[in-house]
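The complex is shown incomplete by one protein chain, all other protein chains being positioned as in the whole.
Take a look at subunit A:
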Amino acid sequence: MTLSAQDVTLAGRLSGVSLSLRSGELTAICGPNGAGKSSLLACLAGLTAPEAGTVLLDDGKLAAIPGAMRARRIGYLPQSPQIAWDISVEVLVSLGRLPWPDAPSETARAAIEAALSAMDMGHLRHRPVSRLSGGERARTLMARVLATRPDWLLADEPLASLDLAHASGLIRCFRDQAKAGHGVVLVLHDLACAMNHADRVVVLDQGHIAADGPPHEALNEDVIARVWGVNGRWLGEPGFRALSLP
């Protein structure tokens, strides 16, 4: 399965971006502020229609797929998810089943249970979201996306505002999803996280792709100096790299 962008352009945000993403991989989209990362993710999720160019899901145009069908295949976790009503964890996770037909089914039940259990939220299922910690809230929102059982999982800065343990738990979940054959695409600001956990990194700079490839190539020190304008040095062993800045 592939999700690809062909010459995708959005005025002032993206100019002629082309890339093809494969399922079974964890791809990180990195870049400085205003590089167009979230815009690209929104185009790939089918939420923003590009002014020029096309987004293809497998071989079909994403824009031609009806909303509910698209939602069943692409799960999207926004940057700062809001929760308007004080619903319980279980009700929130069940919202992930909205793209599927209305009838409550065994499949729906099983998907919600599996999502709650994958995010270790089963014991808090009846708790209102207002009484969750930041980490529990992030896991619940992630469980909502998993409950849809999408082929693709797109998340915009999912680790922002999470402490070390919760961020590590969430990134493990993304890795498991990729291992299970799903396509995972994350917008990440934490370059060390992208370096250590992604299979592929796409670096965006001012709406263009500045680098695309395995993390050690796409995030090498030259690219970081050129795109972010800082002379960083990678320290440590592969898988445990840390970026040291002057």
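Just so it is clear, a residue touches a chain if its C-beta (ideal position, glycine included) is under 8 Å from a C-beta of that chain, and two chains touch if they have at least 3 such contacts; residues count from 1.
In this section, contacts and distances are computed from a predicted model.
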Identity of the absent chain, which is to be given by its UniProt protein name, from "DNA-binding response regulator", "Septum formation-related domain-containing protein", "ABC transporter permease" or "Putative protease": "ABC transporter permease"
Touching residue (missing chain; options A:Ala28, A:Cys43, A:Leu57 or A:Ile74): A:Ile74
Where the unshown chain meets subunit A, residue by residue: 42, 45-47, 66-72, 74-78, 81-88, 91-92, 95-96, 98-99, 102, 141, 144, 148
